[in-house]
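One structure coming up, written as structure tokens, with questions to follow.
The other protein chains are all here in position, but one chain of the complex has been omitted.
Presenting chain A:
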Amino acid sequence: MDARRLVGIHAERVTDVSSRDFPGHYPDEDHSWNLKKFRKNLTVQVRRVSQRSIDFDLVGVDASIANAFRRIIIAEVPTICIEHVYVYNNTSVIVDEILAQRIGLIPLNIDPKKMEMKEADDESTDRNTMVFELALECTRKKDAPKDTTDPALLYENHELLSGHLVWTPAGEQNEVFRDKPPAPTNPNIVIAKLRPGQGIQMTLHAVKGFGKDHAKFNPAATASYRLLPHITIKKPIPVHLAEKFQKCFSPGVIRVDPRTKAVSVDEENKRRDTVSREVLRHPEFDGYVELSRVRDFFLFNIESESAYLPQELLPEAISVFRGKLSSIRRAAQALLEAPADEDVVMGDS
């Protein structure tokens, strides 16, 4: 491992945190932007995919790029959420405002690409608004056993669930959303608890929005990265300390040969280490090991909690990123073609 790629991790401090791969930093070395070189150095490797989350490695980019994608996934990839709640009746113990806020947080399975943004003064149309009805009345069960206190046995509709949302198609929505009728991604979310005589009736309007406006629009449950841990064993670990050394790291990170007790780092599994620095607390290992992280090796983990599949979120973020770049470039190009107008005040004036 190239020592320049490592961020040193010591008992009480970290060293070499900032990247230095800029022109002029190292004499006689070319660090200017070079797409060919970048492409050669770049590795993107998907590691693990489930229906809810993805793990992938992004190797060979600067933290500013990795962080841009992470930030965009959280704040600027659009989703559809309930934004307006019209309450006709609510006799539950939860007040209207709290209920409305809870309903807003329910993730919906609606593909954001099939809807348009509704700007502040736009009319609601079938292209920008999705309507749901929510009506439930709790009643006593006639044949309930006498000796029970279980509300599920005593009452009908004792819980208002996300599954009770009923989509009301408007205009062309029946056509557009035929394959996947709009509904919550999870039908078992408890919105409110009810008792006999209590009921709820409301109309809900879902719109497209961004995580930067309200966290309910965040398409991911978490989107995070960490740097690959790196462990250098400087000299052989004494045989009688091998097991103790192994226990200083997460399970699977350090291998001890069962016969010779020789200690080595498991290169495939070193990513499992939490870099707890436990090994640095023991004086007997002083000078035997160096801990670090690889500055340009990002281990991403993204959990989707929206209509997007987890593997779709990075490409969505990249397209949002490219959209931003092109709008700034268009504006900059306009400045280049028509400079010095009245809002440009030049220097020594």
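The rule we apply is simple: contacts are C-beta pairs under 8 Å (C-beta built on N, C-alpha and C of every residue); 3 or more make two chains touch, one makes a residue touch a chain; residues count from 1.
The rule we apply is simple: contacts and distances are computed from a predicted model.
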| item | value |
| --- | --- |
| Options "NOP2 nucleolar protein", "RBP11-like subunits of RNA polymerase", "Vacuolar protein sorting-associated protein 45" or "Elongator complex protein 4": UniProt name of the undisplayed chain | "RBP11-like subunits of RNA polymerase" |
| Residue among A:L58, A:A100, A:M115 or A:L165 that touches the chain left out of view | A:L58 |
| Absent chain, residues of chain A that touch it | 22-24, 31-33, 35, 38-39, 42-53, 56, 58, 61-62, 64-65, 67-68, 71-72, 75-76, 119, 121, 186, 311, 314-315, 318, 321-322, 324-333, 335-336, 339, 343-347 |
